[in-house]
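Working notes, structure below.
With one protein chain withheld, the remaining protein chains of the complex are depicted in position.
Just so it is clear, A, B and C label the chains in written order, and each chain counts residues from 1 on its own.
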Amino acid sequence: MDIDFRNQLLPCVSVFAWIFGILLVLMFVANAHFGEAISGFLNGAFGGRNLAYLLTTLSRATLIVGMALAVMISFRAGLFNIGGEGQLVIGGLAAALVGVYMPGPGWLVMATGIVAAMAAGGLWAVLAGVMQLYVGVPLLIGSLLLNYPARYLGSYLVGHPFRDVASGLPQTHLVPNEAWLPLFSGTRLDMGILFIALMSVLAVIYCNSTVPGYRARMNGLAPEFARASGLPVKRIVLQSLLMSGAIAGLVGALAVFGLHHRFTDGMLVQPLYAWTGIIAVLLVGMVPWAVPISGFFFAAIQTGAAGMERTADVPKEIGLIMQAVIILFVAGRISGVSLAGKSGENDNGH
Amino acid sequence: MGIDLVLDPAFLQSVPRFLTPILLAALGGAICERAGVFNIALEGFILVGAFCAVLGSYFMGSEWWGAVAAMAGGVGMGLLFAEFSLRRKGDAIVVSIALNLFAAGLTVYLLRTIFGVSGAFRDSGIKGFSGIDIPLLRDIPVLGPLLNGQSILFYFAVFAALALQLFFARHRLGLRLRAAGENPAGLSAGGVDPQRVQLWALVLCGALCGLAGAQLSIANVNLFVENMSAGRGWIAVVAVLLTRGRPLYVLFIAVLFGFVDSLSFRIQGFGLPQQFTDVMPYLATLIALIVLSAWHKSKTA
Amino acid sequence: MQVDLSGVTVRFGTLTAVDNVSLHFSPGEIHAVVGENGAGKSTVMNVLFGLIKPAVGTIAIDGAEMQWRNPQDAIARGLGMVHQHFMLQDSMSVLENIVLCSEPVSNLGFVKFNTARARLREIAETYGIGVNPEKRIADLSVTERQIVEILKVLYRDAALLILDEPTAVLTPQEAASLFQILRNFRASGKSIALITHKLDEVMEIADRVSVMRAGKLISTKPIGETSKAEIARGIIGGELPASLTRATQAVGEVVLAVDGLQARGVGKTVGPVSFDVRRGEIVGIAGISGNGQTQIIEALVGLRATTGGQASLLGHTLRGLDVGARRALGMSYIPADRQRVGLALEAKVSENAAIGREGTKAFRNWLFIKRAAMTSFARELIESYHIKVAGPNARTSSMSGGNKQKLIVGRELSRGTPLIIAENPTWGVDIGAIDFIHRELIRMRDAGHAILLVSTELDEVLALSDRILVLYENQIAGEFAAADADRLAIGELMTSRSKVVQVA
Partner (left out) sequence: QDKLFVYVSPDVIGVNAFLKMGQTGTEAAAAKFGAEAKTFESSNAASRKENVEAAINEGASIIVMAGFEFNDIVTELAPAVPDTQFLIVDQCIENRPDNVHCAVFREHEATYLIGVAAGMLTKSNKVGVVSALDIPFLHRYTDGYAAGAKAQNPAVAVDIRWVGGENPFADPVRAKEQALAASAAGSDVIFTATSGGDFGVFEAAKEADFKAFAVDVNLCPEDPEHMVSGTLKRVDNAILQAVEGIEAGEKQLMLSLGLKEKGMSIIGLEDEGLAESKCLIASMPDVLAQVREVAAQIEDGSLTVEDPMFAK
């Protein structure tokens, strides 16, 4: 009991003290009124007229949780896929192009757009996997570097051939109204969150109860063990990446059909959805059921920080800093998969 | 275009400007790599260095103080890395990702709180390094425009690459760094704490990355812009991985990247869409990575 | 230099690894410390050397109490340690390894390699041992590496040498030359602490022997006042288990046929090797580690690409088959590295037990895995292989090494495949577990399975095998039938050409 207390509770308390202390220092630097800042934060994250800000948080959480699920699928399989951004962009692009150019009833356009986005994102991720398996490019770097071609390809396509000239921005035309994701009545929240809720459930089932999920997990915990035990390692790698990329693509599609209704250059990159998704997964050590909670938590930090900026003039980057600090302090406690140990690994298969 | 371009003095002049930050950061990364610290937070290190350089230069009124402050900032990041990765045993990749975000957030936060501006901070009070004119060098064709008239940081970076080679081979700390990366138990057995050695690696890496940032903010231009490192840290990481931390190869790769990067600027003049020229350095990196990995794989498989 | 450890106690969490142990080392004396795996021998020596701080206890040199902050302090006072595992930097030269951590440096911190070279030459002349200082460790044989470790200690001018199982990786001949070196040291007045598992060695060279069991010091006696049997009883705290019996039996058809197999090794090609394994026999491969065993096994299991020749299992060629297909064809594999290859330590026991079976009807229902089936299967294994663990849902990392090994052995043997490949199956596990695993292997052999056993422990190979192949420098250097197997002859083959130890 005594030992338990010292080993478990005390470090937690000290971590909270540290994080809180850093928060205070940051506010002091910004010369902010503490109470005002905190109430601005809470209001910005969870309040507002008719809970408008809570809905904003949920809307942001939709995309962050989606990216976190994508990342989780590959991380649990031991695949350090940090190319979620590229997969997200490619997915969004595919969704927008289908949404704008495909004729037919709205629901069909949307469904096709979502499928196309998932396929495109999945293939983009698989590309990184192929480079690792057959060329020997470490996935960590390969997937990261593939972000840039994705980004610039998107930028080029919406800036030149598929540009909505009249809008004045590098962006596609609007997706027709009928293909938008409907809003929950009386709110500004679109139904994309339902897709992500469903995905969360599916992901938990996949991780805990299916054969491929079990195999991927074993590969993530001990790749050499998986190989020597005769698991189909290459298939695990490609399958996991395909799923991971497909979820990222889905998130891109939801951003297009739910939030922005077209693809604008930079709209999926600048808000750092992919990176936030990564840290959301790391925060909870890749435990599937906890990932949506953690994603929501980070979304709240971001919208809360924006609220803090509006009311107390604390730059909203405080949100980014706090996210990083939280991860730093839990980094030592994250169990499950050691990422650094595996990043440089090459596959020596025949 | 080929030969004219290569002989164009303005083009040659720009190559060192591009390669210096990458070279300095990659050398820092190389030290970590050799010491067994998987540091992929170079992007964040550079960013903090760039910010501190402006901070130091602006408040102390000299570019030298700027460089000192940049190194201090980089070292600070190194110490943070050490605290969370070595002492608190955080996974290096997790710590790296967090520190990159931390740097991105902190620099903007401080930009807004200290200078009250966002986006960019520019002031005539920021003193920067200017080019050094070396009389003899100036008159050599091709090499002259390439090497002459650069900031002191460029010459330092090249020197550092050569010195680091010697350092690893013959210096006490260099030897211990390599041991920390290869078999740290051997160090412990000899009574040297490998974590202490890795701490030194992070300190040196921080200083070099800080200077990389200084080159960006008080040598290439005299101002700080949000997210000024703009992916250079990741290219440096790739350079480190490609070379496995061998300083001379790092130098070679950095020159290559500097060349491609400045080439991409020139090529816009030929009417290619901006996105194509923008993606060039990353594609070049990716291709280099693929070619070298494939070559390596065929050698060892 | 008189060195005294008194009343040392070390705890790791709740485990008391060393319990109130006192030891004395005198000049000109070889003091052997023996005990089972995990008895606490290494831990005591690590305390003496300053690597571990004891909870209780003191270290005194010539009567003066010492406080070690780190090994550097101990080294400065004349202690030197050759560790159980090599502490060398493979990519560095011999010279760099020797100076590492005690570098002679100039003002700027640059290492004066010439000074070091001269000192090394001096040592070679004094003690009659030496290795080319410019060679890379990676290019050295195991014996040469052991010599580099000893040179490191001599370079630091140690008066007390601690040697933790220095002969574990040596052949009998090499061990003999090492002992000659140790005798030279003894003659020059140094103290030597020698940890070993081999009682014959103790009887041969030690002046005094201490026995440890479960962290406690059982006895310390001059060698003349004790016997091998008494020491052995002290080690295990009772009588030795009955020795293994192995009835001769007729062998059956060929299960594994290997024909000119080649694979890429470290630097050069392994093989070509040809041999076969039949039903009802254990074929043992002896050899010092690093002579190609790993590559051959990996090539057979499908973990490593072959570069020539071929192998077939029950008449089916293995070419082009991946690990899964080979296992499905009738092969099981007990890998040497249980921590990384044999198990996923962070996963549950049941998840480790079911690996490779998750695709079968019993464990899968369409896409879904049958958790209940996994748990009950793990429970069966735990019972029938006497695995000590909290239960099927415990984390695998919570088990001791011996029990981890039993889990792997149980998982693989229970598949009942015609061929079983076992690589160092008892490495680092305690006597009880060794005995159990040996009996299981023999039971499988008796039941008509073909077993390929690779072990760097010559005694193990001798005890189990019906036929013995000796590997030396990536080739099969010889073959023996169990009946004519001779320790010394095999030892000779294991090192046919390596004679780096020059005794003055």
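The rule we apply is simple: a residue touches a chain if its C-beta (ideal position, glycine included) is under 8 Å from a C-beta of that chain, and two chains touch if they have at least 3 such contacts.
Since the model is a prediction, treat every value here as computed from it, not as a measurement.
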| item | value |
| --- | --- |
| Which displayed chains the unshown chain touches | A, B |
| Omitted-chain contact residue, chosen from B:113, B:277 or B:293 | B:277 |
| Residue in contact with the excluded chain [from B:152, B:185 or B:221] | B:221 |
| Positions on chain B where the hidden chain makes contact | 8-11, 14, 17, 117-122, 216, 220-223, 225-228, 230-231, 262, 265-266, 268-269, 273-275, 277-278 |
| Absent-chain interface as seen on chain A, which is shown | 44, 48-49, 52-53, 56, 60, 159, 163, 165-170, 174, 188, 259-262, 264, 266-267, 270-271, 303, 306-307, 309-310 |
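Everything that follows uses one rule, which is that only the chains that are shown with their structure count from here on.
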| item | value |
| --- | --- |
| Leading chain pair when contacts are tallied as C-beta pairs | A-B |
| Interchain centroid distance [CA atoms averaged], chain A/chain B, Å | 28 |
| Multi-partner residues of chain B (at least 2 other chains) | 301 |
| Residues of chain A whose C-beta touches two or more other chains | 348 |
| In the complex with chain B, residue positions of chain A that touch it | 26, 29-31, 80, 82, 131, 135-138, 140-142, 144-146, 148-149, 152-153, 155-156, 159-160, 272, 275, 278-279, 282, 315, 317-321, 323-325, 327-329, 331-332, 334, 338-340, 343-344, 346, 348 |
| Complex interface listing, chain B residues touching chain C | 170-173, 175-176, 178-179, 182-183, 185-193, 301 |
| In the complex with chain A, residue positions of chain C that touch it | 301, 303-306, 322-328, 333, 335, 337, 340-347, 351, 355-356, 358-359, 364, 367-369, 371 |
